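Up next is subunit A:
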Amino acid sequence: MPPADQRTGSIYDLGYRRYDGLRLGRQHAVLSLYVYTLRGAFGIGRRASSKIIPIIITVIAFLPALIQLGVAAIVSDEVDIIRPENYFGFVQVPVALFCAAIAPEITGRDMRQRTLSLYFSRALERRDYALAKLAAFATALMVLTLAPQALLLVGNGLASKDLADYVGDNWKDMPRTIISGVGIAAAMGAVALAIAAQTSRRAYATIAVVAWFLVTWPISGILVAEVGGAGRAAALLSPFDFVYGATLWVFDVEPDQDSVQDLAEIPLWGYGAAVAAYAAAGTALVIRRFGRIAA
Partner candidate 1 sequence: MNGTLIRLTARQLLGQKRTVLLLLFGLVPVLIAVLYRVAGNDEPQRWAASALNARLIIGTFLPLAALVFGTAALGSEFEDGTAVYILSKPIPRRVIVLSKLLVSWLATAGVVLAATVVATIIALWGEPRDGILVGFALAVVAGALVYCALFMWLSVLTSRALIVGLLYVFIWEGVITRLFAGVRFFSVRQYTLGIADTVVDVPARVFNPRLGEMEAVALATITTALTVYLAVRRLRRWEIGEAS
Partner candidate 2 sequence: MSAPAPPIAVINVSRWYGNIVAVNDISFALGPGITGLLGPNGAGKSTMLHMLSGFLQPSAGELRVFGESAWENPGMYRRIGLVPEREAVYPFLTGYEFVLLAAQLQRLPNPEEAARQAIAMVELEDAAGRATGGYSKGMKQRVKIAAALVHDPEILLLDEPFNGADPRQRLQMMAMLREMAARGRTILFSSHILEEVERLAEEVLVIVAGRLAASGDFREIRKLMTDRPHTFNVRSSDNRALAAALVADPSVYGVELQDGLLQVRTGEFAAFTLAIPGVARQAGVSIYELRPTDESLESVFSYLVKR
């Protein structure tokens, strides 16, 4: 602040000014698009009605953790703790819902409203666009797969008699939990986005994603359990089944008796390979799609 008695004045030019500050280039562009898309996936910065569905689905993903912690707080800490791999078995359902409801928005919005030409005429390559969108969507899904587990871990730790003991007991689950959460998000997210990006119509994109989840599921169940033989390979067809198989593999747990993974008799690492293959194929398809689309 200039001293009050100083008798000089200035009038500032408020017109258009040139910008000669930093220009951060491509990396920054990709990061911005990533953040913007991630916020958009949960409806942050958008109208209330865009938030409802992502929030409901996210809440569903947190429900078991909240119930478990509630019970532990009120009744006792002796209740059975939900195992991480079992939680993944449940959380697949909200993840699938999130894919169906939100994947069509991730790129479909830009296609419908023709914003693509604005992106592609900026310091951004088409491949960058595809990868930023994909990364943002996968991250959104990781919020669903990993955050409830983190909450559960912290909550259970605080509720247990001896925090240090608890952490020590559960330490080895941490990397496994992270690997599983990332794998689920990557495989389901990449394929769902690859499917959804094929059309700009939201309704068709949703139905197509849903069909992938829900049609392959009973097919896998029926082919593996009731048909058998070569049909057992169908366990690799349904995202719910191969993702859960991969989780079992990561946690080194035997499948339940008569579950699809038990009946299919595929070595568990096969599911891990399937997760990687689906993630890679989905990513390649998304890149290909936006490499060719007219802007």
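Basis for inclusion: all candidates are chains of the complex that A comes from, given by their letters.
Throughout what follows, contacts are C-beta pairs under 8 Å (C-beta built on N, C-alpha and C of every residue); 3 or more make two chains touch, one makes a residue touch a chain; residues count from 1.
Since the model is a prediction, treat every value here as computed from it, not as a measurement.
Interface record for this complex: partner of subunit A among candidates 1 or 2 is 1, by the touch criterion. Considering their complex, residues 53, 60, 93, 97, 100-101, 202-203, 206-207, 210-211, 214-215, 217-219, 221-223, 225-229, 231 of subunit A touch candidate 1.
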